[in-house]
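Complex shown without one protein chain; remaining protein chains in place.
Take a look at subunit A:
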Amino acid sequence: MHSPKPNPETDWPSELYRILKGADVRQMSYVPDAGHSQLIRMFSADHDVTTNVLTTEEEGIAIAAGAWLGGQRSVLLMQSSGVGNCINMLSLSAIGRFPLLMLVTMRGEWAEFNPWQVPMSRATQPSLEAIGLKVMRAETAEDLVETVESAASLAYESDQQIAVLIGQRLIGKKKW
């Protein structure tokens, strides 16, 4: 029996899960986020992956470095407001050339209802670049899947520190 080919336009979290599993990711850390909820569920149900729920995003930077010291690849999920919490801890990844892959859902840039999200949204890419990360952005599901595939290779095989920013338009307007 053949399963139907997944449609990346509607099921990009499953595609990201497939790519990250294919890249042998064994640890996932996250600060809960609606845009990442499906990916969080899939990893949490996977007994081959250790998941850590964080109290603040920078913890995941340190955990990722520890995982690599111990021979495992990890991925970190957060939203853009959490990037501001990470900047000093990212010096660890930068100075140690630790492979790092962060998937960051954007807030404050597309149909945002909460003005308090806007300043950090504006600061996300420049502050990541200022501390030395490579930033990749995706605005469509298809582009996101390709971008994460490329970012995973760059991070784990070329020791790069990468944040993939997932455009807010892709997540859809938050409904209350």
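As a working rule, a residue touches a chain if its C-beta (ideal position, glycine included) is under 8 Å from a C-beta of that chain, and two chains touch if they have at least 3 such contacts; residues count from 1.
Following the convention adopted for this analysis, contacts and distances are computed from a predicted model.
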Undepicted complex member, UniProt protein name, chosen from "Aldehyde dehydrogenase", "ArsR family transcriptional regulator", "Hydrogenase expression/formation protein HypE" or "Transketolase subunit A": "Aldehyde dehydrogenase"
Among A:Ala65, A:Leu101, A:Leu133 or A:Ile162, the residue in touch with the chain that has been omitted: A:Ala65
Residue numbers in subunit A that touch the chain omitted from display: 26-27, 50, 52-56, 58-59, 61-72, 74, 88-89, 91-92, 95-99, 157-159
